[in-house]
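All protein chains of the complex are present and in place, except for one that has been dropped.
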Amino acid sequence: MPESLTRAVRWDTVVGALLIVLLLFSFSFVDGFGNALNLSFLIGNTLPIALIALPMTMLVVSGEIDMSVASTAGLSGAVMGALWNQGMTIEAIIPICLLLGVVCGLINGLLVTRLGLPSLAVTIGTLAAYRGIAQIVLGSDAVTGFPEPYLDFSAGRIGDSFLPQAFLPFLVLLAIAVVALHATPFGRSLFAIGASEEAARFAGIRVKRQKLILFTVTGLMASLTGVFWALHYSSARYDNATGLELSVVAAVLLGGIDFDGGKGTLGGAIAGVFLLGALQNVMSLLNVSAQSQIVVTGALLVVSVLGPRVARQIVVARAGHRAAAAPQLPGVPPPA
Amino acid sequence: MTVTAPTPTPAAEESGTRLMDRVFKMRELAILGVFLVMIAITQAGNSEFLSEQGIKDLLLNATILVLVATGQSLVVLTRNVDLSVGSTLGITAFAAGIYLQDGGNPVVAIALAVLLGIGFGLLNGLLVSLGQVPALVVTLGTLYIIRGIDSIWVGSRQITAADLPGGFVDFGSGGVSAVPWLALIALAVVGATAYYLKHFGSGREIYALGSNPEAARLAGIPVRKRTLAAYTFCGALTGLAGAMYLARFGNVDSGTGSGYELTVVSAVVVGGVVFTGGSGSVYGAALGALLLTSINSVLPALGVSSVWVLAINGILLVLAISVDRIVALRVASALKKKSAAARQPAAAHTVSVKGDTGHA
Amino acid sequence: MTHPSDAGPAPVLALKDVAKSFGAVRALRGVSLELFPGEVHALAGENGAGKSTLIKTLAGVHRPDAGQVLLDGEPVAFHGPADARDSGIAVIYQEPTLFPDLSIAENIFMGRRPRRALRRIDHKATHAATVALMRRLGVDLDPDRPARGLSIADQQIVEIAKALSFDARVLIMDEPTAALTGSEVARLFGVVRTLREQGAAVLFISHRLEEIFEICQRVTTLRDGAWISSELLDGMTEDDLVRRMVGRDLDELYPKQDVKPGEVALSVRRLTREGVFTDVSFEVRRGEIVGLAGLVGAGRTEVARAVFGIDRWDAGEVEIDGRAMTNGAPSTAMSAGLALVPEDRRAQGLVMDMSIERNIGLTGLRTTVRAGLMDRNAERSRSLDWAVKLQVKYARIADTVNTLSGGNQQKVVLAKWLATGPKVLIVDEPTRGIDVGTKAEVHRLLSELAAGGVAVLMISSDLPEILGMADRVLVMHEGRLTAEILRSDATEESVMAAATGRAA
Partner (left out) sequence: VTACGGTSKEDVKSSGGSNVTAGKADPNAATKKGLTVGFLPKQVNNPYFTTADKSGEAAVKELGSTYKEVGPSSATDTSGQVNYVNTLTQQQVDAIAVSAQDPGALCPALKQAMSNNIKIVTYDSDTNPECRNAFISQASGEDLGRTEVQLLAEQIGYKGEIAILSAAQTATNQNAWIEFMKAELKDPKYKDMKLVKVAYGNDDAQQSFQQTQGLLQEYPNLKGIISPTTVGIKAAAQYLSGSKYKGKVKLTGLGTPNDMRKYVKNGTVDAFELWDPAKLGDLAARTAIALVSGQITGKEGETFKAGDTTYTIGKDGVISLGKPTVFDAKNIDQFNF
């Protein structure tokens, strides 16, 4: 019993439970939370974070991080705006933007894998570089007026339900990511790389290649997010999604992904994303001021890591006492 | 079974060591080199750049970042991180400001900021070391908490230069000819910290526990105490930096210092302090800070349109760490070849000695 | 079973009825032990018997759940390793615990450096003391070099130097010789004898029984965490000792079957990695076990790494089954049927935070797959099969490997690679830290594999093992192959002569 308890007290389970509690609470007690419009807004505004959280979780599991995601998103939004201004068709623009994201991710990946640079440093650098290039590309323009079908898709709902239209494609991506991380050899090797890169290499895992793939996918997803962002808010500006990386990192951390690598589940990460999103929504509806919301978010982060730790320590201590109290076997008599 | 292994010749071994030493000093030298080249180019493009005022500005700009980066590098050395520095900077600056606004004594105000910084450092340190939870999460949490408390406390108030004693504000921009007081303070702090880290047992233990926490525990190093001390020190320096910020900019509101943590982390990383702990120096971190802030001064001075500044900034940052890395790799492989030559029997040995004098 | 009183004075350090559990694993139960001054006391037992746990209890790393630690007859409660150290207890742990970023000198004197005025460190004195220590151990390591990148053997030597650096009343050594070759061991024993004569109490663990008989006076055996016996070694035979440890008689330690070598499976031609090894050429045939001997640092491990593709080579070629290997590509080598059991199990062999199951599964990521997805049942049964075959001692297959004893960890590494069904198997120090029983088991396994047509290259610093198991012995000296000796001609003398470069 204590053992199953220890295993149950995992971050991701705790976060998932918290999310459910919060939702139950909000549906019953918070005015305006449960209606379809609010829920669709809640989900729609959380989607960009959730989208980037997918590859970010994998990256963190493999022991790396990409701080440049928000800038990549901003850059692809800016390019989208600039090309749109040029009169290109949106159907041609979107693939170009995604390709750009791939290039951004590839650059990060090559710097990390070929030169062996720490990814935190590299991506803090490219965070500035990509955002700067976005500024050069689009300048002070705020491009609007994208075609209605696209705007509807990224901001509209499915009929009168609470689900944004973009939610279904997200679910597909989520499913792909979950399978990739938790059920494929690729995912398995990421956990090994994150926990011990050297041991993974000695097991014949192509560490560099896997990492390069991951960074590239992260770039792709970031640019997809950038396109989605520009359409969702129907505004392409160079500073779109500024600071999104911290929200993603906070959510992923909250979801129990260990930044030392090798641990965590995508379910936890996504639960973390929606927990933060829902919490903010609920607090706003309850008229909690923005300042207090920040304190609550911070406290939640701290508690989410301290809580399970304390619980586990109590459980382990109890188990220890029990084992010690067990009757001692007499020493085995030595052979004659 | 009792056979003695042949001992390699001491001379060859020593040459390897000296080269090795150089590699390690290299890290700081590379940054210094990049910095000097950058300054030289800028001066060539704009002769006003290194005027007395220009040098003063350069140093003043770096001061606050140098202080916080020094504190941060101590924390990073212990294989932790403190993301809450930006928030702490903001709240300590405001605390000092509000005290001065009511007619307080500047020295007490600085002490107050430092004490408040120590308080938050202790909070972080206690959470990390006693809770044994990942520093990244905890300090991201305290980043939000302290910022929230700051904004609730500060509200829409702000401290402006007019509210502060003239002497305090003058102190923020004054100095001995081109060297500002603030820069002297920062220099003293960096020097003292570096000396402490090298020459005191507890300083070495900070490196040790970041290098291998498990071994540190077995070696009887008081891991929690040292971690706590590193955080407290970081908090103290951030508080000091908060007071300096107030003196320098004369202007504090609820947003002061937000987003600063990324700049600090960049400075530390560019300065060659390794994020997995145990390796790097505060000189490096300080140089990293100087390099980063100087990029921001260099580009406007060269008349680069501010549209380009951000991009160039980022690219330079990536370049700086790449160059540093490539140089390190090159030297390491040269070193390997060299020691290989040294490991060969007698004939090769003389060659390596000759090679060595060539280098000297 | 009582301790003879003629051993001299009262015990310096003792354990009385000590118990210690980790969750459900009862690592120690009711164990007692007495260390006397001027005596080297051996601690023997199979892998997982609880030896390291006992040592950590003595050293203040673990707090006993029950029972007492007695220092000079008085019960003490160490609150941490520092307490034990301050009471004059020096410990060498089984796994090296160095600070990779600090210099060797600093590693040795961490916590008790010579000081100058104002409690500043005296760097010069530290350096000088380290040089002196190194000389005493007869090794040549630069005191200012960082510990990062030291071979396991060198790390072990630094650990020894660390323990010797203060005049401990009690010296505790957990498998200090596991990574060392004859010469270093001889030096170490010289030093231990001196300490013993000066009145220190020494506790010594080794799975090499001949070492126990060479240096120790008394032995305590543990089995499954329980105390079995404490007695003088005088008059005991190796078989007696083994029986106490294992509880039964042992199989033959070197069960080498004679096999007729088949065609060439691994062929290495003129392989060179600058500064590390030069012009290495050899072949290993199906059914053959080829030993690779040499002194520590001769470059054996480096050759294996390059062949497997971990490091790139600068010149030469490697062929497996006639297929040329790509430079620096372990995955190609793996798919060609090569397996490498690496030297450093903690860093290279295992992902310490992963379960036993997943660790063994890591080499099967390409085979335990159905429709592109992991086949969890196949993975589990593959892992279970091999864990059982190698008699890994664990509570649950889903436990992380860092809860296993050192020897059992080594078995997991072997399992992981044997599970790939290799054609060519390179084992680097395969029995380091493995108890005699298991060692025999591993040897039998290698022998069977060879009999089944696998080509085996065995790197080992355990000379008897090489002599007992190899069909042919290759010897390296300073990065070059200096000799190839057939089984019939191989003796300790001939191999050592080649290894030290005396018979080039």
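Order of writing sets the labels: A, B and C. Residues in every chain begin at 1.
As a working rule, a residue touches a chain if its C-beta (ideal position, glycine included) is under 8 Å from a C-beta of that chain, and two chains touch if they have at least 3 such contacts.
Remember, it's a predicted structure, so these values are computed and weren't measured experimentally.
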Interface partners of the hidden chain - shown chains only, full complex considered:
A, B
Touch with the missing chain holds, among B:Ile41, B:Leu130, B:Ala162 or B:Ala188, for B:Ala162
Tell me where the left-out chain touches subunit B, residue by residue.
46, 48-49, 51, 53-54, 57, 61, 151, 154-158, 160-162, 169-170, 172-174, 249-251, 253-256, 258, 296-297, 299-303, 306-307
Those residues of subunit A which, in the complete complex, touch the missing chain:
31-33, 35, 37-38, 41, 45, 48, 84-85, 87-92, 135, 139-142, 144-151, 155, 232-235, 237-240, 242-243, 280-281, 284-285, 287, 289-291, 294
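Assume only the chains that are shown with their structure count from here on.
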Strictly by the touch rule at the top, which chains does subunit B share as contacts with subunit C?
A
Tally the contacting C-beta pairs at the A-C interface and at the A-B interface, and name the larger one.
A-B
Shared interface positions of subunit C, touching two or more other chains:
none
Subunit A partner contacts - residues on subunit B that touch it in the complex:
127, 131-134, 136-138, 140-149, 151-152, 259, 262, 265-266, 269-270, 274-275, 307-315, 317-318, 321-322, 325-326, 329
What part of subunit C is in contact with subunit B in the complex they form?
59, 61, 80-86, 91, 93, 97-102, 106, 110-111, 113, 115, 119-121, 123, 138-140, 142, 144-145, 182-186, 274-276, 295-296, 463, 478-479, 492, 496, 499-501
Considering only the defined contacts, which subunit B positions touch subunit C in the complex?
1-8, 10, 13-14, 16-17, 20-21, 198-201, 204-205, 207-208, 210-212, 214-222, 278-279, 336-337, 339-341, 343-345
